[in-house]
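Heads up: the structure comes next, in structure tokens.
So, chain A:
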Amino acid sequence: MAEFNPIIIAFVCNWCTYTAADLAGTSRIGYPENVRLIRVMCTGMVDPQYIIKAFLEGADMVLVSGCHPGDCHYINGNYKARRRIKLLHAILPTIGIERDRLKLTWIGASDGIQFARTMQELVVQAKGMGPGSGRPEIMT
Partner candidate 1 sequence: MKPESIQTSFNEVKEMVQACIQCGTCSGSCPNTFAMDHTPRKLWRMVLGDQAQSVLASKTFILCSSCYTCTLRCPRGLPLTEAMARLVQLARKANPLLFKKSHAFYDAFLQSVKNHGRVNEAGFMTHYFFTMKDPLLPLKFTPLGVKLMRKGKVAMPAFNFGLGRGSRPRGKMAAIFEKIRQMEQHP
Partner candidate 2 sequence: MEKRHKNALVVGAGISGIRTALDLAQQGNTVELIDRHPAMGGLLAQLDYQFPTNHCGMCRLLPLTRRDEGSQYCLRKGMFHENIHIRLSCELKNLEGEAGNYTARLRQKPTWVDPDRCVGCGLCEAVCPSEIADCFNEGLSDRKAIHLPVPHAIPNAYVIDLASCTRCGECEKICPADAIQLSQSRRRDFQILVVDDELSIRDSLKEWLDEEDFSVDMAASGGEALDMLGKKPYALMLTDIKMPEMEGTELLELAKTSYPDLVVVMMTAYATVETAVQAMKMGALDYLVKPFDPQTLIPMVVRIFQDTEAAKDLELQVDTVVISTGTTFYDPADPRNLFGYGIYPNVLTHIELERMLSHTGPSQGQLVRLDNQQQVRKIAWLQCIGSRDTQVHADYCSGICCMIALKEAILVKKMTQNSTDTAIFYMDMRTFGKSFQAYYDDAKKDGVRFVRCRIHSLAQDRETRDLVIQYVSKSGEHLTETFDMVVLSTGQRPGHQMKELSDICGVDLNPYGFIQPQPFFPAATGNPGVFVGGSATGLKDVAESVIHASAAGLNASGVIWSHHRQAPLTAQGQEAGPVMDETVRDVSREPVNIFTVICSCGHRLEQEVDPGHIMSGLRDDPEMVGQLVIDRLCTAEGWENMVSALEKVDANRFLIAACHPYVFARKIKTLARKMNLHPSLFHAVDTARLFWSVDSPAKEDGSTSGSRVLQELFQGATVLKHTGTDPIMPIPVTRRALVVGGGIAGMTAALSIADQGVEVDLVERDKSLGGNCLWLTRTLEGDAIGPLLNDTISRIGQHPGINVHTQSSIKDITGQVPSFFTVIETDEKQLVNRSHGAVILATGGSEARTDSYGYGTSDRIMTQKEVAAKWGGDGANPADLGTVVMILCVGSRMQPRNYCSRVCCPTALKQAQDLRQSNPDLDIYIIYRDMMTHGFSEAYFTRARRDNIMFISYEPEHPPEVETDQNRVLVRVNEPTLGVPLEIETDLLVLATGVTPQLPDELSATMGVEKDGNGFFLEADAKWRPVDSLKQGIYACGLVHSPRSVTDTIATAQAAAQRALSILSNETQYSGQIAAQIRHSLCSRCERCIPACPYVARWRDPEDDHIHVNDMMCQGCGACAVVCPNGAAILEGFTGKRMLGVIDAAFQGTTVKEVFLEAEK
């Protein structure tokens, strides 16, 4: 059995965090391969269904990351995301997913370094938490 390598699904907003990830790439800073980016136009369009699906598919951690409050291209999408994540934090433990497995961050477009650092921290955290309960047995 190989060492546990968590899978992190990150829903990133098109305007801020996705370009920060791009910047991390161009700056050759790089971020762990564990992270799979899924681009959305705004964190406000991240349906809780997507998050739960990600966990059920086997994500050990799910990240929702968008613009800083006040910077949202669509005015207030990130505020909506914040409220939803808060609700999910309350609900997820009831279905067996620790609330710490769902993260919400604000990462601006020029924060390439911040993005890479955050991803690295999340990988470490996820490793510490062990495999998520939704993840079926896998061989890597």
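Candidate entries met the following condition: all candidates are chains of the complex that A comes from, given by their letters.
Just so we're on the same page, a contact is a pair of C-beta atoms (placed from the backbone, for glycine too) under 8 Å apart; a residue touches a chain by one contact, two chains touch by 3 or more; residues count from 1.
Computed from a predicted model, the values in this text were never measured in an experiment.
Asker: Would you mind pointing out which option among 1 or 2 touches chain A in this complex?
Answerer: Selected candidate, touching chain A: 2.
Asker: Could you pull out which chain A residues touch candidate 2 in their complex?
Answerer: It is residues 2-3, 5, 7, 9, 14-16, 18-19, 21-34, 36, 38, 40-42, 44-47, 49-50, 53-54, 56-59, 68-77, 80, 84, 108-114, 120, 123, 135-140 of chain A that touch candidate 2.
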